[in-house]
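This structure is in structure tokens; I'll ask about it shortly.
Omission of a single protein chain aside, the complex is shown with its protein chains in their original locations.
By letter and in written order, the chains are A and B; residue numbering begins at 1 in each of them.
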Amino acid sequence: MEDLIITGPGIQDEEYIVNMGPQHPSTHGVLRLKIALKGETVERIEPHCGYIHRGIEKMCERLTYQQMIHLTDRMDYLSAHINNEAVCLLVENALQIEVPERVKYIRTILDELTRLASHELWWCAFGMDLGALTTYFYGLRDREPILDIFEETTGARLLQSFNVPGGLMNDIHPNFQKRVKEYITYFRKKLPEYDELLTGNVILQERTRDVGNLSLEDAISWGVTGPSGRASGFACDVRKHHPYSAYDKVDFNEILYTKGDSFHRYDARVREMWESLKILEQLIDNIPEGDYAVKMKPIIRLPEGEYYQRVEACRGEFGVYILSTGDKWPYRAKFRSPNFSNLSAINKMAAGFKIADLVAIGGSLDLVIPDIDR
Amino acid sequence: MAFNIYDLTSFNQSIDKFLYDNLPSFWAMIVEMTIIGVAFLLFYAVIGLFLVYAERKVCAFIQNRVGPNRVGPYGIFQTIADFIKLLMKEIIPIRKADQFLFNLAPFIVIIASFMAIAAIPFGLGLHAIDLNIGIFYVMAVSSLGVIGVLLAGWSSNNKYSLIGAMRSGAQIVSYELSVGLSMVTIVVLAGSMQLSEIVEAQRNGWFIFTGHVPAFIAFIIFMIASTAETNRGPFDLAEAESELTAGFHTEYSGIKFAFFFLAEYMNMFIVASIATTLFWGGWMPLHIGGWEGFNHVMDIIPPFFWYMGKTLVVIFLMMWFKWTFPRLRIDQLLKLEWKYLLPVNLFNLILMALVVLMKWHF
Partner (left out) sequence: MNAIINYLKELFGGIKTLLTGMSVTGYYFVHPKAIITQQYPENRKTLKMFDRFKGEVTMPHDENNQHKCTACSICEINCPNGSIEVISKQVEKEDGKTKKELDIYKYHLDMCTFCGICIKVCPQDAIIFSQGFEHAVFNKAKLIKTLNKPGSSLKEKVKEVKEVI
């Protein structure tokens, strides 16, 4: 029986070490959390990443800027369109190209649809993490029309690769506006159900309130962004503070809470869905006429220098850093993925809580593992 | 009621007499036991398979899906196909497991649920043993299953299994109290612990109606506590799949897993049967005082169907709970029991005693 006892540096006696993952139903992917337990209480957590590392940053060094885009889809696959946009904005800003207004509007609408789809998937997975298995199907049901809208316009449901430097791959489908409007009316009816089924539920409140608190200082110092950071009071919405595309033309609220517990992280996302609907309503009827792309050279060469572009992805601030030597591919590409920073704070949040709370905290952070490992 | 066409007592007695006349008494007893055992085994298998199918269909409709629909019409043979698959699957031996206990655990779980079914009256005369302390026996036997769960968790030599088993232990020890007290509330009203007498006492009105407020509260508490006792959602902490992968039965495969799986559904059935017997009149048809014609129509439906119908409604209620609510945390589970259910239950017991003493019941 001796070989069953795990020993090693940093492991004290009387600690019960449990590996959550890389194959575990609640980690949503191949994330490994090494947890030291005392009874049911979590003493400390060591996240081990890298199980789905594909070397995207390195691969980008041998791909042109048009080719890079399809790899950004595959990091945070739930905010594929937003990630694409980050690279496109970076190239456009570096070359000082002004894209048509129509492109900006369409990009913003697709961004918000992506955000809605992502938050719906998060909502259903969060419910499932807590044991409410039915939420999973309601969330997927409401996400399906969005994927149909994407499929009709971009040709793909999840990894669209619809943005190209200088505009879009294609113009929107003639049905696009009608379908989006239909969806807004549909989802405005369905969203209150989310509150009835889960938000108001006394069990969910008990499970998430005062669980996994993260103070504002910690949120800032760990770089927790997105709805998770905003639940702690960190006003980090890139859409609001550094608007890109058409976000400066719309009126929406930045959802801010101060407590930073799991419930507020949950609530921030649900409220954000309402805000996304508001943004969509303001934009969908006002798409200006114009071209869907500006003419670009077949081979894009960025001038020598360093470039950084950030956008608000579904889980936080997504940044692209590119160091160019004037070649047709970047000398170095670096992606600032929101999930990596969000995950790093998990020890701060979950230590001292129960193992069941760890699942709730992990769910409320909305981790997408391929984005962590890249 | 002058004559009940569905009374099986005389039929049973004639079989009994025939066996004892023709065989030595020892062998007669053995034959009788075998008949009952085989009948229950068949019943058990059919009910288990049906409940798995029902659960999958119910959750599918709740979740806007169609559910199993490929094997047979409406997928009714799906569970049989699944069961054959489980039978043929490899039983994976765990090298570091405590072999004896590991193999014993599924049998304890399934035997415990099998024993409880013996005391339940399915209809007039459809009763294996009519103990005079029937409720007491059912309670005692149905809580034996936790030993199997604890053994499974311990002997698997898996950390998740152990946590699951420990949770299950804490859970059943506390919720047994509420189940017992809510049963006692009904015993106070019925004045007997014999299940057949409890059913008989409900001839002119089911306890949930005659006992009105305290009986209703007792029923709600019984439903909550018994859901917890059967380890079903929202109290499925012992096998919480998002936390502990599958809890105490993580390491089991093939037919041994099927035992745990069947036992879970059978426990649900037993709990629903007890709820039916105690609160909803068992196999008694719905009678409304003064409506002679209506009562006669109700009598035509055989008692067994009354019994099954009521049980299935209660089971549906438990499925509805499971597919709606998130899971509780272990400390909240205990808080719910000790802070809410137990005080309410004690208060309810006093209320019921008062109701019985003052003859406020119908």
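Operating definition for what follows: contacts are C-beta pairs under 8 Å (C-beta built on N, C-alpha and C of every residue); 3 or more make two chains touch, one makes a residue touch a chain.
Source: prediction; values computed, not measured.
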Which visible chains touch the chain that is not shown? A, B
In the whole complex, of B:Tyr160, B:Phe235 or B:Trp323, the residue touching the missing chain would be B:Trp323
Quick one: which of A:Asn83, A:Ser118 or A:Thr154 touches the chain that's been left out? A:Thr154
Give me the chain B residues in contact with the hidden chain, please. 58, 61-66, 69, 320-321, 323-325, 340, 344
Listed in rising order, the chain A residues that touch the chain left out are 63, 66-71, 74, 134, 141, 144, 148, 151-156, 159, 161, 164, 166, 169-170, 173, 193, 196-198, 200-203, 205, 293, 295-296, 298
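Throughout what follows, only the chains that are shown with their structure count from here on.
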Quick one: report the Å distance separating chain A from chain B, using the average Cα coordinate of each chain. 45
With touch defined as at the start, can you tell me which chain A residues reach chain B in the complex? 4, 16, 18, 24-26, 40, 127-134, 136-138, 141, 197-198, 201, 203-204, 206-207, 354-357, 359
In their shared complex, at which residues does chain B touch chain A? 59, 62-65, 96, 157, 159-160, 163, 167, 233-234, 236-237, 240-243, 245, 323-332
